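A single protein chain has been removed from this complex, and every other one stays in its place.
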Amino acid sequence: MTVIKLLNKPKLVNPIFIEGLPGVGNIGRVSAGYLVEELGGKKFAELYSEWFFPFVMLHDDHRIHLLKNEFYYVKKGSHCNRDMIILTGDCQSLSPQGHYDVSTKILEFVKKFGTKEIITIGGLATGELDDKEQKVVGAVTHDELLKKYKDKKLDFNAGKKVGYIVGATGLLLGIGAEMDMKGVCLLGQTAGYPIITDPKAAEEVLIVLSDLIDMKMDMSKIGKRVTEMEEFIKKVEALQKKALAEITKQSKSGGATKEDETRYIG
Amino acid sequence: MTVIKLLNKPKLVNPIFIEGLPGVGNIGRVSAGYLVEELGGKKFAELYSEWFFPFVMLHDDHRIHLLKNEFYYVKKGSHCNRDMIILTGDCQSLSPQGHYDVSTKILEFVKKFGTKEIITIGGLATGELDDKEQKVVGAVTHDELLKKYKDKKLDFNAGKKVGYIVGATGLLLGIGAEMDMKGVCLLGQTAGYPIITDPKAAEEVLIVLSDLIDMKMDMSKIGKRVTEMEEFIKKVEALQKKALAEITKQSKSGGATKEDETRYIG
Amino acid sequence: MTVIKLLNKPKLVNPIFIEGLPGVGNIGRVSAGYLVEELGGKKFAELYSEWFFPFVMLHDDHRIHLLKNEFYYVKKGSHCNRDMIILTGDCQSLSPQGHYDVSTKILEFVKKFGTKEIITIGGLATGELDDKEQKVVGAVTHDELLKKYKDKKLDFNAGKKVGYIVGATGLLLGIGAEMDMKGVCLLGQTAGYPIITDPKAAEEVLIVLSDLIDMKMDMSKIGKRVTEMEEFIKKVEALQKKALAEITKQSKSGGATKEDETRYIG
Partner (left out) sequence: MTVIKLLNKPKLVNPIFIEGLPGVGNIGRVSAGYLVEELGGKKFAELYSEWFFPFVMLHDDHRIHLLKNEFYYVKKGSHCNRDMIILTGDCQSLSPQGHYDVSTKILEFVKKFGTKEIITIGGLATGELDDKEQKVVGAVTHDELLKKYKDKKLDFNAGKKVGYIVGATGLLLGIGAEMDMKGVCLLGQTAGYPIITDPKAAEEVLIVLSDLIDMKMDMSKIGKRVTEMEEFIKKVEALQKKALAEITKQSKSGGATKEDETRYIG
């Protein structure tokens, strides 16, 4: 079960849907987070899912937080001449099947608000740490978008660089195209492993994004904001790791789940 | 499929829902078990689920017992000035997905009886065996509960101690909040691994719980009761371990499930 | 999806449902198979399920056979004074979840024919090869059955011997009881690993079963019949093993499923 809880129902005109969830370099997550903060995005819906990790986190030492993805909207104005829906959140699905289910639910939801265009943001692990300027890499669902964006600072050679896009960043576009939505993916290039949030790559993506949708955005606070967000992202990651270790140990001493048991369970 | 079978339908007024299932130190399980016995809780519903271990246990050497969670109610009276629903049982879900499904079904069920408040009981593995008094650790779904309970013997610093709560103890509160129920989690501190039922931690939790909901309860039999319950809990754990070992061996000699097979099956 | 395909709809009066599927010592499988052959059981329904191994077998070198469970009926007559439904088949579920789903579907199906009583047949691995006569071990869903069968050659001490019953043999009784069906489980004692079909244990179970339901059955052909059935059972097991090995190798050379991949997939 994947549940999307509508907190309030904004009237949006032809909104563009922008996704940025945790992943390689957390570029999607921090880019979307910065967008929401700088543009004053208003949360209007939350998604939680049986495909997420089965725990709650503790905020401010005492407040219980269910893992969620969150939908924000931004109305058009001086910063941008069109309405936006921005999706960000704590995590992605734990299982392959979950990725399909969660992505489909997200698309059905944003389509109801009139969404016809999608921009997803992710990272591309180059495995190198170099100082050369690295262009944001792009991929599209329809060739017409390639023409539309051909003069932007985007390398449309994702196929050569990586060949595939895993999870929501890819599936939202792939399934979206089946649902008559067109889209482009922006992949910031980052060194890769170990995963470290890469604010520079996020900034580069945001510059391209601003150019793509004629958005005016103050980039000066990105360093500070990313540092703040990073702390939270790291916490989620660390807790998942710790929770997992505990579950494993627990299992070994006779709890409901054991290594052998799961071998059987498959 | 998770099935809740209603045995009889009590009329309850604004019941508080208290959960205690097997987990760290089995503190939830034995606390809820003691509550049911001391307050004369009456069973009114049973839950079983495809997410539980696929076996039946044998009681009294010959009677077949499907793994279950059980709902009891206690009407208000001299012991407590409000109605209660208490959930306890044999086990929790085997899989992450199952935790979400079972928790959601439980919450939908108790909500029908007018539940607006939840208390879940669990354990927190400190990894230390010390004699110092260790306060019960708490976490809440809403800040107003923090104010309400601020003078109780509860350390609202679960975030510092652990950061997350796995399984029903966490999800019932996290998902419960989405369904407009408020709640608090009581975590008894226990040494942790290997899992040993910790009656002292259970007693401490029960003292805090009594204080929280103005409950009068004779604590003198807790040692004896826990010893009784422990035997059963240990049996369930041991059987799961043994069943698992058998399944694994069986598989290796050509049964339907093999180590390699499950690697494929994923 | 678990599908039960009705081939024809017999009129049955208060039929007793007898289950024997592959498992420890294949005692259930061969006992049920012998029952069907000796009593001239007529197949009236077939079950197949997404929880079974995803392959077809080849019979007579060229004919494709989907893995199935099969329902037979026997009308009352000189051999037995009541109608019977007998379930046997190629395999059980591959996953824990599947066991619950398949068992529930089976019970819903037989209940429609008026079934109120269930007898499941399984094996109990003692880990010993001895010549002493080993009584069939029993377990029941309701204490009244213990009284009813107390003079039969059944040791109602399964709890001491094993403590649990895995898969259909256990769940059909456990879930059956929730659906107002009563039942008894007959466990033939067998040495256990490696799994070898144990015709002697099957014979002992059939003798007890005959006594339980006042059935007259010629036992003289059991050795021959079991030998025939054993060949097929071994084939299924061997094919699953081989299929699995192939899948695994295939995966390693770049197929859709790899060891690492399944680690991710979970």
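In order of appearance the chains are A, B and C, and numbering begins at 1 in each one.
Throughout what follows, contacts are C-beta pairs under 8 Å (C-beta built on N, C-alpha and C of every residue); 3 or more make two chains touch, one makes a residue touch a chain.
Given the structure is predicted, the values throughout are model-derived calculations rather than measurements.
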Based on the whole complex, identify which of C:C80, C:L94, C:L124 or C:A158 touches the chain you can't see. C:L94
Can you tell me which of C:K5, C:K147 or C:K224 touches the chain that was removed from the display? C:K5
Hidden-chain contact residue, picked from the options A:V3, A:V166 or A:M217: A:V166
Residue-wise, where is subunit A in contact with the chain that is not depicted? 22-24, 53, 91-97, 99-101, 104, 125, 138-143, 146, 156-160, 162-167, 170-171, 173-175, 177-178, 183, 185, 192-195, 234, 237-238, 240-241, 244-245, 247-248, 251, 257, 259, 261-262, 265-266
For subunit C, which residues lie in contact with the unshown chain of the complex? 1, 3, 5, 46, 48-67, 94-95, 235, 238-240, 242-243, 246-247, 249-250, 252-258, 260-261, 263-266
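Here is the rule we use: only the chains that are shown with their structure count from here on.
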Cα superposition of subunit A onto subunit B: how big is the rotation, rounded to the nearest 5°? 90
Same or different: do the copies subunit B and subunit C touch each other through matching residue numbers, with over half of them shared? different
Subunit A and subunit C, separation of their C-alpha mean positions in angstrom: 48
Computed distance of Cα centres, subunit C from subunit B, in Å: 34
Provide the list of subunit C residues touching at least two other chains, using ranges where the numbers run on. 94-96, 265-266
